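What follows is one structure encoded as C-alpha cells, with my remarks underneath.
Chains shown are a subset, placed as in the full complex.
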Amino acid sequence: MRSSVIVFPGSNCDRDIAVALQKMQFKNKMVWHKETALPKSDLIIIPGGFSYGDYLRSGAIAGKSLIIEEVVKAAKFGSLVLGICNGFQILTETGLLKGTLLRNKNLKFINKDVHIKVINNTTKFTSKYKLNQILKLNIAHNEGNFFTDNDHLKELNNDNLIAFKYSDEKGNTSNLSNPNGALDNIAGIFNDKKNILGMMPHPERMVDNLISNKDGVNLFSSLLG
Amino acid sequence: MKLISVKLSPLNSKKNKLKFSVTVTLKKDVLDPQGKVVQNTLKNLGMHDLKNIRQGKFFEIEINEKDEKLAQEKVNEMCKKLLVNLIIEDYKINILK
Amino acid sequence: MEIDNKIIEKHGLKTEEFKIIQKLLKRSPNLLELGIFSAMWNEHCSYKSSKIHLKKLPTKGKQVIQGPGENAGVIDIGDDDAIIFKIESHNHPSYIEPYQGAATGVGGILRDVFTMGARPIALLNSIHFGSPAHPKTKSLLNGVVSGIGGYGNCIGIPTVAGETKFNDTYNDNILVNAMAVGHAKKNKIFYSKAKGVNKAVVYVGSKTGRDGIHGASMASAEFDDNSDEKKPTVQVGDPFTEKLLLEACLELMRDDSIIAIQDMGAAGLTSSSVEMASKGSLGIELNLDKVPCREENMSPYEIMLSESQERMLIILEDGKENHARKIFKKWDLDFIIIGRTTNTKKLTLKYNNKIEGEIPIEALASKAPIYDRKWTKKALPKSKFNIKKLKHIKLEDGLIKILSSPNHSNKSWVTNQYDQMVMCDTVQKSGSDAAIIRIHNKDKAIAVAVDSSANYCKSHPISGGKQIVCENWRNLISVGAKPLAITNCLNFGNPENNDVMGEFAECLEGIKDACKYLNYPVVSGNVSFYNGTNNKNIYPTPVIGGVGLIDKLSQPINHNLKEDKNLLILIGKTFGHLEQSCFLKENFSMEDGKPPKINLINEKNNGEAVLELIKEKYVLSCHDISNGGLLVALSEMSIGSRLGVNINKPKKLVNLIEYFFGEDQGRYILEINAKNLSKVDKILKKNNIYYENIGLTQKDYFEIDGEMKIDINDLFKINNQWYNKF
C-alpha cells in the first residue's frame, strides 16, 4: 500500500504518522505543501498540527494551498483520504467533508485519552474493528466541536456515515462522555462515498504499548486490506 | 445609521486606496460556545443588564483601488475565498470613509 | 540629544555606572550607545549581582559536555546522543500580559535549545501564583496556562511536567519559568563563539518591530504602582513562525555552513551580536538599514533594542550564503546579511553608511560592572508551635484538608491544556514524579522534573537550597532514572536588599553542597531578581530542573499502584518533622519553624539503593515522599491507580500525626511483590538502608489500621474538585 502524507509548514504530527505507517509496512512518501503534484498513492493522509498557524480558522489557509487542489482531485477520483485532527479541519474547509469544527465548548485546548465507539465497521478504514467496539484514543485540539446542519446530520445517520462517536468506557454516548461539545458526540465522519475519513482523535498515537496502547493499529491494518 | 466615537479616517481621501471593514459573525443557528461563556462571565461580573452578546471577527482591509464598487467587489471576493466560512458565518462589508 | 540624569535613570543605570561608561568610551555615549549599555549592563544580561555567587556552583562532571556560559547546557547520555537543556524566567512580562508573557517565555527557551543544534523534545514549566483569593489570580492562572499551552501545542513539542503553586507572596509578582529539553548528536552541537574575520552576519526569522523595547531592563526593575506605563513593551508570540525557524535552522545545521549561531533573546540584536563577538574576541559591524523591519521609520535605537521574537543571528562560513538562503526561503523566512565580523573588537553600528555608534565589545561584556553586594546570614529559626495542639486532629481530616487544597489538588485542569503526547515518545506524562521521554528510535529515555520549595528556602535558605536539589534528584530516581545534571532558575527579590542577597547567597550555598555531593552538576540556568512590588520581596524561589537517564527502557516505573496484596515498604527514617510542613500550613495556616534536615549521605545511599532495586525489576511502583509526608504520598499512589492501601500503625516513636505528615527527607515508598521481599531485603541490608514494611495494597479502600478508612473514589473526588470549582 502506497501512502502520501501531506506536510504543511506547521504540521506537527507528520513524523508521528510516518512512524506509524512505517511500522505498519506502508510505502510512505512525505509531500511538501508547495509541491504541485502528488506521488502515485492509494492513501493520502493529512496529519495533525497547526498547518499555517491556524490563526484565522483551523485549516482555513491549508484549505487554499496548492497541494490541496491535488488532494481534492484525487479524492474525487476515489483515492482514500484520511484527515486526522487538523487534517479533519482542513477537509471540512475544502468541502471534501461537510460540516465544520468549532471551538471546544470549554474554550480550552484539550489533550487527554478519550473513549470512542466504532459506529460503522464496513468501510475501508474500519473493517478490522468490531461494530460498537470501544477504543481509547488520544485527542489534542482546540477546535474539535463538530457541527453541521440538520440535513447533513440526517444524511450522516441515514447513510451510516458516522465513523466514531465519543463514549464512555462502556459505550454510552452522552453529554458526560462528550469532551468538546461535538454534535451527537461525533468524533469522525465519512463522505458519502466513504473514501474520505475525517476524525479528531489521533490513531497514530496509539500504535505502541510503551507509549499508550494499540487501539489505533486496526485503522491502519484495515487500510492495508 | 450613525456611528459615534469613531474618528474619521483620512486615508480614503488620498483617493488611490480605499479602506473597508468587514464583520464576520456566526449564523444564528450555529452554536456559539465562546459567546455563551463570555455572556456568563459578564453576568458573573455583575453586568445584569446585558441582554445578549455575540462575538465575531473584524477585519480592516485597505485596497489599492480607487473605484469604490470595484474595491468592494474585491473585498467581497476575499471574504468568500478565505476570510469567511460561509457554512457557518455571515458577514457584512462597510466602507470606511 | 543631551544625556541628562533623567535619561540615565530611565535606562536603569546608576550615576556611577554612567561615569564608568564615560571612562570606558573616553567620551559620553550618544543615546543609541547608552541604550546598548543599559541593555547589556542590566541585571538580566550582565548578572552583575549574581556572578560571584554563581561561580561557586559545581559545573563539571564526566557527563557534562557544555556547562553554563552558552545558550544552554549540554550533557552526554551515551552513544552519540547529547541532551541540551535550560530553564528561564518570564515573570514580569507574564504578570503584565499573562498569555503572551508565558507564550513568549516558552518560545524564548525553545530558541536557546535549538540554537545549539537540538531538536526540542520536551517542555516543562514552574508557575507560581498569588493566593487563590486574590482578585488577579484566576485570570493570571488562566492566561499563563493557556499561553504555555498555546505556544507548545502549536509548535508541536510536548509539555510534559511542571509545578503549579499558590502563595500570597506572589500576589503582585507571579513566577513563570519555562524549561526546554532537546536532543542532539554529540558531534553536531553549535556554539555562539564567532570565528574568523569578514564573515557574513546573517539575520533570520521574523521582522523586527517595536515590541519589547527595553524588555530586559523591565525584567531588572521592581514593579511599582506605575507598572501599567511599562505596558507597551509586551511581545506577542508567533509559534508558527518559530516552528518555521526551528525547522529551517535544523535543516541548515545538517552540514557545516554555520560558524556560530545565537538566538535573539533578551536585548535582541544587541546582546546576540555582542555575545558572539565577545566570545570570539572579535568585532562586529552591523548595517542597521539592512535589518528587516515590520514598522516604518524604525530608528537604530529601536532596531538594536527591540525584543521581537522568533529571530536568530548566524555567522556563516564563506560561500554558504546561497545554500543557506535557499533553506530559509523554503520556510518563508527572512534571510539577510546585515553585517560582517571584524578584527576591531568593536561593535560598529551603521545606518545608510553613517556610523551611528561604536563601542568596544569589552566595555559591554567583560568590563561590565560586577557587584559583591552586602548580604546577611539567616539563623535557623525556632518554632513556637506546640505539638499538644495536634491531639484533636483526626488523620482523615488532616489528609482531606491537604488533598483538597489548591496546592495539592490534582493538576489535570492544567495539564489537559498541554499536548503531552505529540512526537509520540512520551512514556510517562505529567502526574508522576518525573516525566519520561524516549529518545526517538532508541530504547533509552530521559526523565525530567522541576522542583521548588519556596517556604523551606524562606525559612532557612541553606537547607532549602539543599532540599530542592535532593527532591529533584529523588523525583528522577523514582521513575528509575540516573540523575545526570540540572539547570536552575533563581527567582529572588531585590538584590540591593541585604536580606534578599543573603537568601540568594545561602540558597546557592545549599544548592552547591547538594550538587557536589550527589555529583549532580549545574549546566545552565537563569537569574531573575527584582521580583516584588513596593519593597515587598517574594519568597526566595529557586527552581531546579533535572535530567536523568534511563538506559534500558523495558518497564517504565511510575507512582501508580499496580495490584492488590502487594507489599509497601518505606525507605528511609521517619522522625516526624512537622515544622514548615504542608500539614501545618493547610490545617493551621502556620508557616513557622525550620525546614527538615537534609542528610546528604542518607539521601545518596537511599536513592542509589532504590535505583538498584528498580534496575533489578523488584519495584512495581515508586514514589518519593515530599510535601505532605507519608500519608499524602500514599494517597497520591492510590488516587493515580484507584487502588487502595492498608497501612499498619507505626510500632514505635512519634505520634500518628508526626509519623504520617512529617516531611523528613530522603524517603521513598516502594510497591513490591511479597515473594521478592527477601531479595529486596538483601540489597537494602547490603547498602545499609533503613526501611519499614508499612502495609499492603488492597482494593477499594484507603485505610490506616484502626484509624481511618476512605473509599478510594471519594479520595479521588476530594483531590479533583478544586480547579473545576475555581
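Letters A, B and C name the chains as they come in the text, with residue numbers starting at 1 for each one.
Note that contacts are C-beta pairs under 8 Å (C-beta built on N, C-alpha and C of every residue); 3 or more make two chains touch, one makes a residue touch a chain.
All values reported here derive from a predicted model rather than from experimental measurement.
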Task: Formula for the whole complex: give the number of copies of each chain kind, using the labels shown.
output: A x1, B x2, C x1
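Note that only the chains that are shown with their structure count from here on.
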Query: Among line, ring, star, complete and other, which best matches the way these chains touch?
result: line
- prompt: Where the centres are mean C-alpha positions, what is the separation of chain A from chain B, in Å?
  reply: 32
Query: What is the distance, in whole Å, between the centres of chain A and chain C, each centre taken as the mean of its C-alpha atoms?
result: 36
Query: Can you list the residues of chain C that touch 2 or more other chains?
result: none
Statement: In chain B, the residues touching two or more other chains are none
Task: Using the touch rule from the top, collect the residues of chain C that touch chain A in their complex.
output: 146, 149-150, 153-156, 238-241, 243-244, 247, 330-332, 412, 415-427, 438, 553, 556
Chain A-facing residues of chain B, complex: 29-31, 33-34, 37, 81-83, 85, 87-88
- line: Given the complex, residues on chain A that touch chain C span 9-13, 15-16, 19-20, 34, 48-50, 52-55, 108-112, 138, 140, 142, 202, 204-205, 208, 210-212
